[in-house]
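Quick one: the structure is below, questions incoming.
All protein chains but one are shown in place.
Note that the chains take the letters A and B in the order they are written out, and that residue 1 is the start of every chain.
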Amino acid sequence: MISESVVNLSRLQFGMTALYHFIFVPLTLGLVVILGIMESVYVMTGRQVYKDMTQFWGKLFGINFALGVTTGLTMEFQFGTNWAYYSHYVGDIFGAPLAIEGLMAFFLESTLIGLFFFGWERLSKGQHLLVTWLVALGSNLSALWILVANGWMQNPVGAEFNYVTMRMELVDFGALLLNPVAQVKFVHTVASGYVTGALFVLAISSYYLLKGRDIGFARRSFAVAAAFGMAAILSVIVLGDESGYRVGEVQKVKLAAIEAEWNTEEAPASFTLFGIPNQQEMRTDYAVKIPYLMGLIATRSTTEPVTGIKDLVSQYEERVRNGAQAYALLERLRAGDDSAATRAAFDAHKQDLGYGLLLKKYVNDPSAATPEQVRQAARDTIPGVASLFWSFRIMVASGVLMLALFICAFWASTRRNELKKPWLLKWALFSLPLPWIATQTGWWVAEHGRQPWTISEVLPTHLSASTLAPADLWGSIGALVTFYTLLLIVEMYLMIRFARLGPSSLHSGRYCHERTAQAGDTLRQTAIAKPVIPANV
Amino acid sequence: MFDYETLKLIWWVLIGVLLIGFALTDGFDMGAMILMPLIGKTDKERRAAINSIAPHWDGNQVWFITAGGALFAAWPMVYATAFSGLYWALLLVLFALFLRPVGFDYRSKLDNSRWRNAWDWGLFTGSLVPALVFGVAFGNLFQGVPFQLDDTLRSTYSGSFFALLNPFALLSGLVSLAMLCAHGGSWLMLRTHDALGERARRATGLCALLHLVTFGLAGVWLAYGFDGYVLISQGDPGSALNPLHKVVAAGNPGWLANYHGQPLTLLAPVVAILGSVLALLGSSWRQAGLAFTGTALAIVGTLATAGCALFPFVLPSSLDPASSLTIWDAVSSHKTLGIMFVAAALFVPLILAYTLWSYARMWGKVDDRFIDANPHGLY
Partner (left out) sequence: MNGRLVKELLVILVIKLALLMVIKSLWFSAPTVPPDATQAVSAHLLD
């Protein structure tokens, strides 16, 4: 079929560009809501410091947003460039949420962001605040629609195969929208963005507090971030649990792989905390288990078992055989034999057509597959266990660490004694990478765990790619890596520079590097040797 | 709501609307950024040009992103075949576009002339390449591109990137470049003044003239130099059609068949020419509004001319004409087209409303004083 290296390189490119895009997206999602909160306080109280907060954190937001847009451009078109057969096969369903994302969300977010940055003097306080919240709405809506799309890849509801047009077609738009997998992924992902935004502000504010500068500004920013982050981290963990439960319902092999559940244990199954999954022997070495825990979390019962990988493989063998029959019936239909009997037979087998398509990796006509090929195709339904096992645990561990941090930060903030706890401030600062570790590993689990399918149980990855040459892929991967690396270096240079400068980069005359003391700041006086505005700003 | 055949036709119009919307909005900010390092002689002049579009360029670019998404939703075969076939052309456009968001936001963040100059040329490149390549792509549509569909509707493209840079396509690229630069120039006439505004005025006139010349040349070349494709037979357009079940042949010399068949379509090239004439007059008479109206009409007319000539083809295949993609068979299901129509009908007016509001709020001349009033807040 398509060269295996083209498929693998296409996967590598898509994974790399998607993860790269997701460096910037969660910060956009969370920080924009924080900006809305800060500006709301400004409009309600009239305190200048809150306007400064909105404008300063807004500057950092802009530096991040630029690369969010840049890397997002690639994603919109990459389904067409590198996954052309996928785009034909499921575009009738998948294209719609992407287009609606543009119409409903991108336009709102991108049109009004211009007013956010440049409309301070042109809009009333209320109007500008509305603009900020509409930008937040736009970003969050965009997450909704893309996760409706991704949710459909994991759980392809509301669609049927049409043998005339040789593709999946939409049957129930409501089912697409209300797909429980999509719904839970949406709120879980958005919550992870909120955590990212909160921790970003918390860490940088802690930096200012440790340096003893812009105290009033930093303490208020810290307070907003701690409260918002507290709510967000609780949401993301609860929704993560819900997400896992849904995966257990519709993608049993993904759950089994994440947990390295090779055998079906007696319910309720134990949870493997650590271990070395051994793909060769199909067991986990050095396993440290917690009894009953996985059964309880994954099935929310004490009697329902979590099906193990070995049992799933044998179930899928049957589905592959059914799928091969479905394929043979499909060929007959397309050859012109569309009698009621043939169509009824096809309808009886078509839910396994995807499993039949797995055979096309080994033989052109699935109905002529040997028993060994059938077994091989069934084995292909298992994604790589070790990376899923570990990335899931890294994600959860990061989440737990952030939970502990936000509890302490929130507590200190309400007691107003964060300045007396340099250990907390340092902890917050060094925790800055955690949300990024969690979000990247989380997406790895979701997408690598989806293999060997692009559309779960419907379309295998190895059939989905464009007919390109390996040289095309090497070229585009090389160019993307180079471009993205250079842009990221520039972005981080500016981000670090402006984070270090703090609100003095607003050139208002009110902050550190600009004044010897901040008049009217009752929280603490800041003494600087001489007021110096850096030349390069 | 609408029957399938009508919806297919409506979506031909809607995709056209999205592409025209893209050219009208992102077109002037691309045109302005192509002109920026050429007519902006000082840092403040360049900043003035940049800040005249700063609040708007990102919303404008969404027309491009949404056009891509809409193509996926309404014409998935076109989205798949065109983007994978014209792989390097699209990647080239994307790489160039990468330079824009970062160019705008990062350019003035450091007070370093080498840094700023580098980003100015980045913005230039990021605007020039797409403007040129879109025209080149259209020029190739008229010739057909070498792809073929197998019986599972998987497409295979057999041409090279360099084959796309043939003379007619390059001329089409110039048409596109000229019309967008004229549009950028007339925008700068509206939003700047003094020396910069004067240079923008001259650039507008020059580019409008260039558009007239290249559009005319391309039209004549097309009329006498190409066989064109004609749809000989297909199944019922009101049903779900398989692209391979149709008969297509060369036999539409000059792609003029639709102009003969539907004389109303002659309005399109007339509007294109009239638009550039108005732009020329507007630039001579120092009437910025007239110039901008003219360049906008030139864009609408040019794109409509191309669309009407190609109809019902979207992506003709030079290798296997039956594989050509038309608005009747490269299309999503009835249900999806219906849902997307409702989404577009609901949201496009809303988008236009808040877009116009944002332009209205940010209107006014951008000049050195404007920059001096807020050097750190502006781009």
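In this section, contacts are C-beta pairs under 8 Å (C-beta built on N, C-alpha and C of every residue); 3 or more make two chains touch, one makes a residue touch a chain.
Every value quoted in this text rests on a predicted model; they were computed, and no experiment measured them.
Note that the absent chain touches A when the full complex is taken as a whole. Of the candidate positions A:Met16, A:Leu210 or A:Leu403, contact with the hidden chain is made by A:Met16.
Residue in contact with the omitted chain (choice from A:Met282, A:Ala345 or A:Val363): A:Met282. Of the candidate positions A:Asn263, A:Ser339 or A:Thr370, contact with the hidden chain is made by A:Asn263. Note that of A:Thr45, A:Thr302, A:Thr370 or A:Thr485, the residue touching the chain absent from this view is A:Thr485.
With the whole complex as reference, residues 4, 7-9, 11-12, 15-16, 263, 279-282, 310-311, 313-314, 375, 379-380, 382-385, 387, 448, 451-452, 462, 477-478, 481-482, 485-486, 489 of chain A touch the missing chain.
In the analysis below, only the chains that are shown with their structure count from here on.
The distance from the centre of chain A to the centre of chain B, with each centre set as the mean of the Cα atoms, comes to 32 Å.
Note for the complex: chain B touches chain A at residues 51, 54-59, 61-62, 65-66, 68-74, 76-77, 79-84, 87-88, 90-91, 94-95, 97-98, 100-102, 104-106, 109-112, 151-157, 240-242, 332-333, 335-336, 339-340, 343-344, 347-348, 351, 354-355, 358, 361-362, 376-378.
On the chain A side of its complex with chain B, the touching residues are 55, 62-63, 65-67, 69-70, 72-74, 76-77, 79-82, 84-88, 91-96, 98-104, 106-108, 110-115, 117-120, 122-123, 162, 164-167, 169-171, 173, 334, 466-468, 472, 475-476, 479, 483, 487, 490-491, 494, 498, 505-507, 535-537.
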